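Note that one protein chain of the assembly has been removed; the remaining protein chains are unaltered in position.
Here the chain labels run A and B in written order, and each chain numbers its own residues starting at 1.
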Amino acid sequence: MPSDTLPRVPPLAPAQPRLPRLGAVAREQLRAAGLALRPELIGLALLLLGFGVLQLLSALAPEPPLSGPGVHARMENSGLNFSPGSAGLGVWLAFLTPVFLWRNEGPTRRDYFWSLPVEQSRHALLRLGAGWAWQMAVIVALLLFGLALAVLTDGELGVMTRGVSSMGTSGHPPSAVYRSLSVPVLSWQWVTPFTAATIAYLIGSVAALASDYPLRWLLGGTIALVLLHTVLETVSPLDVEGPFDLVWAGRFGLRAAMNGERWVWERLAGSGWSLERTIAQPDVSLWLPAMLLWLGAGAAAAYLAAGYRPGTLGRLRRWGWEKRAG
Amino acid sequence: MASVLPLRLDESPFVVAAHGLEKRFGRQRALAGLELQVPEGAVYVLVGPNGAGKTTALKLLLDLLPADGGRAEVFGLDPYRAGPAVRARVGYVPERHDWGYGWMRVGRLLRHHATYFPAWDAAYAERLAHAFGIDPDRRVGQLSKGQARRVHLLMAMAHRPPLLLLDEPTDGLDPLARDATLGLLAEHLADAPTTVLISTHLVHEVERLADHVGVLRDGRLSAQLPLAMLHCGLRRYRADVPEDWAGAAGLNGAVLRRAGLGREIQWSVWGEEAEVVRQLAASGATVRDVAPLPLEDAVLALLSRKE
Partner (left out) sequence: MQLSINPADARPLYVQIMDEVRRARVLGTLRPDDALPSVRQLAAELRVNPNTVAQAYRELERDGVVYVRRGQGTFIAEAQVDGTARGILARGVAERALLDAHRHGLGAGELIEAIRALAREPATSNPGEP
C-alpha cells in the first residue's frame, strides 16, 4: 500500500551483506571466460575437424617415399602416433588465449571490470584462473582427440616420432641430414603439455594485462627474436648462442621448459669449420629446473601484471613519498 | 553583504566528502583541490563546463583512477583502501557508452552484473527492463547510444544502492526516453532512501529532482549550496537607471551577470533580496522586478562569473 509519509532516512546504514561471495564471483568468471573464449574454441574445433579429416584421408592412402639427389630421407607412414605432442597446437594457442580473454579490455579500457565490488588485483587473478582452467580443458581435449586419431589411423600409442636434423657446413656441398627416430614416451613427458601451456598462458597474460595491444608485443617479440637470431647468425655463425640460447634453445630456454629438449651447438674441429646442431633427448633433469624457472617467473610476472593499472606507478611513487614523510 | 558564494554545506552526515582532491593528467590539472560534500539523501547535481573535472571526480570516488593528492570518503570509507566496500554500495552510470562486454548479450550481462550485487532485485530489474524497453537478446556491442544508456541505468538501479553516481545519465536518450527516465528515477528515490550525485549538462531536466548544486570550474568548486538557498539568494533584478548612473558600489562583488535594454538594466545578483533592493534604490535606480532564476540560468550566471 502506498505510504505517504516517507520513511525517515536512517543514519549511515551499518554494513549489510552487500559484498559478493568469492566463490560466486569465481564461478561467474569461469562461465564468462568460457563465453569470451567461445570464438577461439570454436575456431580450434573447426581446425581440428579439418585436420582430422585430412589426416584420416592421407593415412588411408600412403605416399611413396621421397627421393632425389642430396636428400636422404625416408618417411614412414604408419599412422599417427599418440604422444604429448598431439597437444602441441594447444600449447601455441595458449599464448593467444589471454588475448581473446582480455580483448578490448587493455589496462586503459577496463573500467567496467574495475568498477565491480571486488578487490581489483584479486578480480584479475580470478579471471586469469578462469582462463587457465579453460586452457587446460583444451589440452585435455586435444590429447583425447590425438588418442582418437591414433586409434583410428592405427598409429602407436605412447611413441614419439622425433626428427633430428644435422647440418654440416664443411665439405661441398653442405650436407643436411634428417633422421627420424621412434622413441617411447617417458611418463613425465605426459605432464609437459599442461605445464607448457601454463607457461605460454602466463606469458600471454602478462602481455594482455599490461598492454592495450598484447598481440603487438607477442608477435613483435617473436619476430624481434627471430630477426636477432638471423642477424647474429649471419654476422658470426660461430657464436650463435647468446640471446637466442637464453630465451629459446639453451639450458634454461623456453624449449627446455616446455618439453625438456634443447638444441646443442657443436663445433667440429677440422679444416674449415662446421656446425652441428642436434636436439638433445628429452631429459627430466633438464626439463624440471627450466620448467620451474619459467613457471615461477611467469606466475610472478602475471601476479604483478594483475595488479597493474595506469597510475599504479604514480600511486607507488606517492606511497613511497608518504612513507618517507610519515 | 556576502559576495562570496557558499562553498561548504553545513548539513551532515555526508555520504560523499572530498578533501582537497587532486588529479593530474600529464601537465593538465583535472582536479585542483576539490571539496565536494554530498549530504545523505540529497540529490546533488554537479555542473560545470567540459573538462572541468566532473567525470574525473566521479571516477576518483570509485577508485577507477588514483588520486594525486587529497582524499575522498564515501560512506566514511577510503575508495582506495576499502574499494570493494565502496563499490558495493554504489550504482554507477559512466560517461562512456561502451560498458560491460560488447560481445555479451544484454540479458547475459545483466545476470553477470547481478552476481556481483547480492542486493539485486530481480523483479525490479525486470520491471525496469520493461519500462526502458530493453531487449535482452541483443549484443551489447550492437546497441545504440540510447539503448546502451538504458542498460547502464538498469545496472545501476536494480540493486538499489544507497548511492547513485550518474555521469550524464540521459546522454544519448531521445526526449521521450529522457522524460521517462526522470520519472523512473523519481520513483526509485521514493521507494528507498538513496543519495544521488548527478553530473550533467542538461541542468533543466534535473532541476525538479535536485536539491543541491555544485559548480565545478577549473578543477574546483566555485559554489556549493542547497538549491533552496540558490533560489532565494540568486535573483534577477530589473531596474531603470538614470542617465548618469554611476553604478551601485555596494553590489560590486555580488553581481554575476549584467545585461541591458536602453535604460533598463538587468542583473543577476547573489545576496539577500531586501539588501540588494536597498542598495540599488540608494544608488538611484528604480527596481522594477525581482525574480528567481531557473536553475539553468543560475548556473550560467555562476559559470560566467569572473573569479
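Here is the rule we go by: a contact is a pair of C-beta atoms (placed from the backbone, for glycine too) under 8 Å apart; a residue touches a chain by one contact, two chains touch by 3 or more.
The structure displayed is predicted, hence computed values, not measured ones.
Of the candidate positions B:119, B:182 or B:300, contact with the hidden chain is made by B:182. In the complete complex, the residue from B:197, B:210 or B:285 that touches the missing chain is B:210.
Considering the whole complex, the residue from B:4, B:122 or B:228 that touches the absent chain is B:228. Subunit B meets the missing chain through residues 41, 43, 179, 182-184, 186-187, 189-191, 205, 207-211, 228, 231, 238, 288-289, 291-295.
Criterion: only the chains that are shown with their structure count from here on.
Residues of subunit A that touch subunit B in their complex: 6-7, 9-13, 15-21, 24-25, 28, 32, 35-36, 104, 111-112, 114-120, 309, 311-312, 314-315, 318. Every residue of subunit B that touches subunit A in the complex is listed here, in rising order: 13, 15, 40-41, 59, 62-66, 68, 75-76, 83-85, 87-89, 92, 94, 96, 99-104, 108, 112, 115-119, 162, 190, 193.
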